[in-house]
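Just one protein chain is left out here, and the rest sit where they should.
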Amino acid sequence: MNPGPIDLASISVIILLCAPLLVSLLSRSQRLLIYSGFALTAAASLLAVFAGAWTVWSGETQKLIMLIGLPDLPFHLRLDPLAGFFLVVIGLLSFFVSVYSIGYVKGFLGKRSVTSLAIFYCLFLAGMYMVVLSDDALIFLISWEVMAAASYFLVMFEDERIENRRAAFLYMVVAHVGAIAILLSFGVLAGLATGFGSFSGYTFDAMRSAHFPTEWATVAFLLSFFGFAAKAGVVPLHVWLPEAHPVAPSNVSALMSGVMLKTAIYGIIRVTFDLIRVFPWWWGAIVLVFGLVSAVMGVLYALMQHDLKRLLAYHSVENIGIILIGIGLAMIFTAFKLPLLAALALTAGIYHTLNHAMFKGLLFMGAGAVLHATHERNMEEMGGLIHLMPWTAALFLIGCISISALPPFNGFVSEWLTFQAFLLSPSLPSPLLKLLIPMGAALLALTGALAAACFVKAFGVTFLGHWRGHHRPNVREADWPMRIGMIMAAAACLFLGILPTLAIGWMDAVPQQLIGTSIGTSAGAFGWMWLTPVAYQRASYSGPIVFFGILGIVIAAYLLLHVRPGAIQRVPIWDCGFEKIDQRMQYNATSFAMPIRRIFGFLFNVKERVRTSQQTVHKAFPKKLYYSLHVRDRFWGWLYKPVIAASFWGSRKVGRLQQGRIQAYLIYSFVTIIVLLVFLR
Amino acid sequence: MNLYPFVMEILQVLILLAIGPVFVGWVRVLKCWAQGRSSAGLLQPYRDLRKLFSKDVVLAENASWIFRFTPYLVFGTAVLAGGIIPILSTDLPLAATADVIVLVALFAIARFFTALAGMDIGTAFGGMGASREMTVASLAEPAMLMAIFTMSLASRSTSLSYMAQLVMSGQSVLRPSIVFALLAFILITLAETGRIPVDNPATHLELTMIHEAMILEYSGRHLALIEWASMMKLFLFTALGIAVFAPWGIASSADLVAVAAALLFMLLKLGVAGVVLVLIETGLAKMRLFRLTEFLGSAFLLATLGMLSYFILE
Amino acid sequence: MNLAVAAQIISFLAALVLLSAFGMLVQRRMYGLIHLFAWQGLFLSISTAVVGFVAGKHHLYISSVLTLSLKVVLLPYILHVLIQRLKIQKEVETVVNVPMTMLIGIALVIFSYHLTAPVREISTLVTRSVLAIALATVMIGLLMMITRRHAVTQIIGFLAMENGLFFAATSATYGMPLVVELGVALDVLIAAFIFGIFFFHIHTTFDSLDVEQMARLKEGD
Partner (left out) sequence: MMLLILLGIPLFAAVVLAFVGDRKYAAEINILGSALNFAAGLGLAFQVYLEGPSLAAGKFFFVDAFNVYLAVLTSFVSMTTAVFSRRYMRREREHGRVGHMGMRFYHAMFQVFIFAMLLCLLTNNVGVLWIAMELATLSTVLLVSLYRTPTAIEAAWKYFILCGVGIAQALFGTVLLYFAAEKVLGEGGEALLWTNLSLVSDKLEPTVLSLAFVFLMVGYGTKVGLVPLHNWLPDAHSEGPTPISAVLSGLLLNVALYALVRCKVLVDGSTGTHHAGDIMMGFGLLSILVAAFSLLRQKDIKRMFSYSSIEHMGIATFAFGLGGPIATFGGLLHMLVHSLAKSSIFFTVGHASQMHRTQEMDRIKGLIKGNPLVGWGLMFGVMAIVGMPPFGVFTSEFLILTATMKDAPLLTPFLLLGLAVAFAALFRKVQPMVSGDVPSYQKPMTVANLPVLLHMALVLIIGVYMPHFLNQWFHTAVELLK
């Protein structure tokens, strides 16, 4: 038999599962370990990409039943277009990141052993691939938790730092609680699929062929949505995310933010569209609302950060929100039997999934390069890096443009599609939704604009201006493996932005599989140059023309203006006649965000204090001013703190039981007997 | 193939480049009259540009390539937008390149780079300008989108030429939703093009300027390009408003008479628009930055009202 | 003798067992306790023998002898010796709130009577009414362990419970299989040695046998 895509995929998983052995053998010679280990993961990722792309292309589904697992419930694998698409998303970024890691991880050489990093990196990738491949509840949860555990250890990598431990612990607890919720929802589905007479109910096939009463289906959906939302970092469950992602090694944070969150998106799509299939419109409304809230809150909190990686982590919350908006709209349209619009919204959602993976991966890799060079995560201490690391700066800029949804890069296309989906909502029968959904569009617009502001800040403060820190480290440009990793990601961003028609035509099979219709034909109706989602009259966008048009005009203008050689003279900046101007007087992250902090202040938990030093000649002219600002995440106080307090309260109360006197214990058993006997009579 | 659309395309771009400065000059002239000053004439902007182009470039020490790239990019986006908005004719080969949303995004990328350039040289002014500009923009965006949304409700499309054609075909006479949308659009235009009461292009007073603060360090041809681009931007927004709300006269058929008529109509409308603009600018005073939330909030409110009234009244 | 007489004898003995149980519940002095315990064992063995005689179960004689030797002779002796060794014969333990304890005990008797009613319905044995007493004895033994704070008294309470159980085993159901009874006896024996050892450990470590001191292990705040 000739090997099909699923065989390739499982081969790559097997490679990743066996890699740890090799790695642990090589732990003597760390350098060799890094090269071989990450080369191996890169190869495996490419294999997975190939398998996934092949599946989506051919649009056919393959199954595989493994020999391991419970004897009555062997592990079922299945590779359908949806799984294939996510396989591509994950594989592509993990390929880029694996290449990048070869350069990045070398930074740890001599400082600490990277063996555990490499091992858990492999397991992490394997877990993610298995999640999308798995086709029964047991293997799904196993791979889900393997993924979580591996990433937990990766977050713990530099475990002597207290904040790493704290973040890792928080992450682990949230992830596990979510996993239990998912488990329970599968319990509902399996129980309804075939009672619990046998183990067969746990396979997804059984669930697909089953028909669920609405109330039970709702229970299942809410449970699974809670679980997946906890993993995806949807507000208000997101608090762990900005703690955990920044402290992990940057290549890992790229993967966690870029693709691990996407597995949760995959889960939501899989459960709702594939397993339950028939659902009321308000499920979609729930998803939509959570998406909107996450998008706005995520970007607003991101604006308040001055730690580069934290900022990016909060932007993951935002983008997950945008993806959920697309999916929510798709669910609403599906519920109202508008398949074409549903296909449009779904395409927008998954296209943004792919795009976000690319540019968020790129951004985290860039942040990693900066961290690697300056050993500094606080933007207030940076500046002017564009002169020292031009490559990184340029690539990071591409990431910034993409994530700020600006043409001609990829972030824009998917947000534009989402807008189109919004604009089509008037065709919904329910008048209330007609009125309310456009508000969502406005919120999305707000999100996009704020994101742009946030990345002007991020790029401007990090790479532009003068160095703000006190002591300036000798910064060196990232080495070639890192650069190549970033270049590939940037190229992907550009390609997906300029030629969306091809990408959408390719990923057509996914809505085809889930909804039954697709927009591929209409979107590509006018050839590869014109993207016309619904109809030519409705709306259209041409990436190539925008890109090459602007480029052409720029070049033309440049050439025209340089026919006459004009001398350029460099001078110090204009200091308004005030000689003592220095780099501490530049705008920094905090001051940049000040107007927005003022305007949206009610959403944050802001502690702002100005203190004048004691020895002042006159209170109007203090010698020194001390300014301190703390912006805390409100949801920590609203959601997490109370839970923690409650559980400790409970444990204090329970502790009373064990109070030491043996007589009391005897009384317990005495009373127990009496009570049971009474209960029995 | 008939060359007509391509001719139109080129004609539009030329008109944009040519009339952009004149329009600004017209506004200044009107303003002088309104304030009882004697004006410098319609063509003063041309002279300014020529002066700037002929000057050498003085660059801050640590200005990076971004600082030098930005003027060309800003100019480029403006020109490209000119090729898309139906100024004279709705039958343009590039019309399908971008619908309204993409157009807004085009202006956004120009703004993005301007803000970066402001931060590049590392003065306090640049950062301040960038910060304020992005804040204003982020507040203007939702209102802008609501206005677009309302219009696209009426004309089931976001593609400019189709919106224009629909309005022209006349089945949409005076509608409450469109009126509200128009009002909202005017407010947003003031914010986007940096006019009073949001920003004052004429001032260089540290604490009030927004756009000027970002480009403070520019000189020579760079400054010229940016100035020109901003003039075109004002023109483009006006043209956009005209195309969406009062497209009557824009040629849709291919004969020179129609085009000539369209040109005439356009000049007429621009004149009126200039008057309106000047009335607003002389009538209002520059706002404090933090009162802009109210200003743009009311724009958002108007747009939303337009949307509601579409569903409720029509 | 005929069944009726036997039944009367057995019931009488049962009453005595119960009485001795109550006696132990409120007895303050060590020796008194041990003697009462021995008496209880004696009644137990007699009733066992009678039952065996009536029902013609000869293995019950063995268990009766077992009881006699273990509960009447051996265990009291061991306890006696221990008390001598540990020099605690003079110790008088305070029993809190005697009337209350008594009331609870009586309540337990009623309760167990009420509880075993259905069993009595279906049983055909002459000794069926004894089950209630047995259960009551067990409960009272437990109650005694709860109310007392002296290690030795707790052990005696424990043994009293065993007595109750044994009583149930022999009388309620003409005796368990012999192997079981032997095993039980063996366990009791081992238990006796173990608590013997324990008394010394406790006494040496805490230099008193008051179990109230042994409250170190708890969930501290």
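All chains are identified by letter, namely A, B and C, in their written order; residue positions are counted from 1 within each chain.
As a convention for this text, a contact is a pair of C-beta atoms (placed from the backbone, for glycine too) under 8 Å apart; a residue touches a chain by one contact, two chains touch by 3 or more.
Just so it is clear, the model here is predicted, and its values are computed rather than measured.
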Shown chains touched by the chain that is not drawn here: A, C
Hidden-chain contact residue, picked from the options A:V173, A:L222, A:I286 or A:L436: A:V173
Touch with the omitted chain, as defined above, among C:A49, C:V72, C:I156 or C:A169: C:A169
Contact footprint on chain C, counting only the chain that is left out: 57, 115-116, 118-119, 122-123, 135, 138, 142, 145, 151, 154, 158, 161-162, 164-165, 168-169, 172-174, 176-177, 179-180, 183-184, 186-187, 190-191, 194-195, 197-198, 201-202, 205-206, 211, 214-217, 219
In chain A, positions touching the absent partner: 68-72, 137-138, 141-146, 149, 156, 159-160, 165, 168-169, 172-173, 176-177, 180-181, 183-184, 186-188, 190-191, 195-199, 202, 219, 647-648, 650-655, 657-658, 662, 665-666, 668-669, 672-673, 676-677, 680
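One rule holds for everything that comes next: only the chains that are shown with their structure count from here on.
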Identity of the chain that, by mean CA position, is farthest from chain C: B
Cα-centroid distance, chain A relative to chain C, in whole angstrom: 70
Intercentroid distance (Cα basis), chain C paired with chain B, Å: 101
Whole-Å gap separating chain A and chain B, where each centre is the average of the chain's CA atoms: 36
In the complex, chain B residues that touch chain A: 53, 56-66, 69, 72-73, 75-77, 79-80, 83, 94, 96-99, 101-102, 105-106, 108-109, 111-112, 115-116, 118-124, 126-128, 130-132, 134-135, 137-146, 149, 152-153, 156-159, 162, 216-217, 220-221, 225, 289-290, 293, 300, 304, 307-308, 311
Complex interface listing, chain A residues touching chain C: 652, 654-663, 666-667, 669-670, 674, 677, 681
Residue numbers on chain C that touch chain A, as the complex places them: 111, 114-115, 139, 142-143, 145-147, 149, 154, 211-212, 214-219, 221
